[in-house]
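Worksheet: one structure, shown below.
One protein chain omitted, others in place.
Then we have subunit A:
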Amino acid sequence: MAIGTRSGAIKLYGAPGVEFMGLHEENNTVMQIHFIPDQCQLVTLLDDNSLHLWSLKQHSGASELREEHRFTLKGPPGSPPSATQITAVLPHSSREVLYLGTESGNIFVVELPSFRVLEDRTITSEAVLQRVPEDYCNRRSCELVEALREHPKNPDQILIGYSRGLIVLWDLQNNKVTHHFLGSQQLENLYWQRDGSKFISCHYDGSYTQWPVSSDNRQPEPLENIVPYGPFPCKAISKIYWQTTKNGLPYIIFQGGMPRASYGDRHSISVVHGSQQTAFDFTSRVIDFFIIFSSEPTAEFDDPSAMVVLAEEELVVIDLKSAGWPAVHPPYLASLHCSAITCSHHVSNIPLKLWERIISAGSKQNVHYSSMPWPIDGGTNIAPDPPQRDLLLTGHEDGTVRFWDASGVCLHLLYKLSTVRVFLTDADPNDNMNTLGEDEWPPLRKVGTFDPYSDDPRLGIQKIYLCKYSGYLAVAGTAGQVLVMELNDEDAEHVVDHAEADLLQDQEGYRWKGHEKLKTRDGPVRFEAGFQPFVLVQCQPPAVVTSLALHSEWKLVAFGTSHGFGLFDHQQKRLVFVKCTLHPSDQLALEGPLSRVKSLKKSLRQSFRRIRRSRVSSRKRRGGGGNASEVQEANAKFDQDALQEMELAPVQRKIEARSAEDSFTGFVRTLYFADTFLRDSSRHCPSLWAGTNGGTVYAFCLRVPPAERRMDEPVRAEQAKEIQLMHRAPVVGILVLDGRSTPLPEPLEVAHDLSKSPDMQGSHQLLVVSEEQFKVFTLPKVSSKLKLKLTALEGCRVRKVTVANFGSCKTDDYSENDLAVLTNLGDIQIISLPFLKLQIRYPCIRKEDVSGIASCVFTKYGQGFYLISPSEFERFSLSTKWLVEPRCVVDVPEVSSNNHVHTRSGVENAARKSRGSGRSSSDYGEDERKSGRLMEHALLNDEKVLKEIQSTLEGGRGSYAERNLARSPLGHGLSNGGGR
């Protein structure tokens, strides 16, 4: 299976783990993709009318996708561009030539792989029209070639469909028309029946027509003309399949054709099999689809097994063999953004036990999926098994958390957790995804998971923390809700303990003008197997939770909002303390998001600017398509206006030192638990650290009763320190280093023997990372020891920071911890601990890609993920040791196999989608073919790049780094995504 994107990338997917990606030099939309039968080659057509030949070549054991040739069809001098504008492509089964249908109605023949035009074999429209009856000819000329189909049995005959309705069967040997089929409706597409005795055409008016092909009648009448959703005017049927089966009843599968007035806005594909008929209703536009059927040339019937549909936002595969035509659970290209992603969290090296429990909880949710194996099975994945089990958790706007298997190349959905059940919402509680109304006509059935409409934005998930050892999960959301959950393998019904944390405490006179807190459900609630909440803490005021920390050993959860932070004992279910961090003069923070008139105005202005800019650029893009100078003129004028406007209102930035009075200083950015020397250097104790937007760090001493009295004595907390960074930049990370300068282990890590216990002999150090500086302090005295200034020297600010463990790829017994830092410029820097030396830096994300930068998560072992579009994560690796990349082989089949299908997706697609980054795609040609064992299609995704670090560790600094850096900008990243 191949998918082309609007930005000129093609991605090939096969069996899970088999994937390739190629990028055209031109960033033009891919319009069509056609596999050359049995050649591991494919041809792409871009919207600049250029053809590109790609092949999969084996190189040091793995296949790679390479561009071999490119070609642009040139007409005779002086001919209009439309004469050579390619509208249909047919790779002939001989693999030697390509037939190119054009807007002029002529069909050019080019030789492969050289792309040499064979002029003597051109099929001109004049030749075609010679024998057409006069009256028909007068009414309509040939117009553009809409479809080209090779005869399934006789490679010397091809069927040519013209847009005005004329269809001819052309004999390649004798260069003449053998049959004329005089259609009266504007043609959309054609499809042969397997035995070549009939073909079917579909039309703009929503009808399809069967035509007989026999040697006695050279100008047959249609056998049957059906408007499936008549009698009222219907939309076009843009693509159709006619699939024979052993039992005699064919499958007729077509896209579109819905009644214009009442269902014209649906994106549907209908499957008709005898009396069964279902119109699969997609939530986003259908770009293309194909059917997987028996490709053995000797097989008598098609026996379709699956339908693969590429919608704009996702890929859906329907099992046509099982009763009820269920969907197939995709092993890759799952729709990440079925509800917008609001946050993500990565957990490395999941213990097997927890992994299995999550999978088993997930499998109970997936019963409505088909059990059929993934039908796209080309290629062989030869990548070694992933070294460890990694989970990527994504929080979504609709209050769900999705658990993805991020160990390997494919991001695969394991389990979906919904927090909605805890709350009372207006949402319709019954899950009517698959209800099939019996008497409904058309028999619509919703498929796919893409559902961008959130019932209640307050449900959105903002922070996630999973303890992989205990199975405790803490999830916090938009309306100040914090849920602590436990993994349970059985369904259960219980009451969720509920507490409220008033973060304003005694601060009087503040009004919260934002949203209300969520209403909770009274009484016991039924939860399905999986993570089940047992504690709910709601912050008051119900502002977005901005930081979250869970300590599964102490059984404490800490949470922070723009008003303050609190600590909750989830064992005793008791609030330990709250601390208000508001500055008395910070009025804005109190009033909630709605009253921030100023910033609202600003953001409105910005979004208008953005819209204007995108309009300009999309117009520009279309202008390239070649018609009037008028458009260009308009564009130029538009650009000028836009430019002028920009000059009139230049963006300016105020230069002012930060003061305590700036707004949002109380915003709690980070929370951290540590067992360290907070009070004096002789005794260590549990502590909680919090960092705010205003550069303040609070440290609390905790007294956690020993395990045997854990339920009897309360947890106590006492403020021990408060540090005000004079540069007042937001604190984004806090970390304590032990006596060996190693970061303290995670809770329970030592108890599970996965980490050495921290060194409590030597003196501990505190690392505070603000957006501008890294600073190391001694403990317990908190005197400044070292610092690294980032912003003052480079003008960039820290966006994400984490400790990553870098192992050596040469020897197993060396590893070290460093800080992995992502800046607002999209650079990634590695900074050594504890001396804060910059080891390496390289550009990773474009600095304009704000959402990409915001979405980045680092793993514990030096990899990372970020969203390159709302639906696609790109994965990168900073470690030479841990590298996940696709490695796969596609063999060239020896036996020829027959069919291939191709589709074209219309020009109109290109303009449509404006959201998403340049790299995301909306327009696809797609294609598929299979032969007996395996195929050419291949794969997906990727991984990439590793940078080295290692080399700096080991001394060989310069050259290695550069080599890697040079490689990385290709950005063949991309790991997963719905169809955008």
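Assorted remarks:
Operating definition for what follows: contacts are C-beta pairs under 8 Å (C-beta built on N, C-alpha and C of every residue); 3 or more make two chains touch, one makes a residue touch a chain; residues count from 1.
Please note the rule applied: contacts and distances are computed from a predicted model.
Its record in UniProt calls the unshown chain "Par-6 family cell polarity regulator gamma", which is the match among "Proteasome subunit beta", "Replication protein A subunit", "Par-6 family cell polarity regulator gamma" or "General transcription and DNA repair factor IIH helicase subunit XPD". The residue touching the chain not shown here, chosen from A:Ser82, A:Ser363 or A:Thr791, is A:Thr791.
Only one residue in the set A:Leu825, A:Leu838 or A:Ala854 touches the chain that does not appear here, and it is A:Leu825. When the omitted chain is restored, the residue from A:Arg653, A:Arg683 or A:Arg709 that touches it is A:Arg653. Checked against the full complex, the one of A:Val347, A:Ile376, A:Leu688 or A:Ala729 touching the unshown chain is A:Ala729. For subunit A, the residues in touch with the chain missing from this view are 650-658, 660, 718-727, 729, 772-773, 775, 782-784, 789, 791-797, 824-825, 847.
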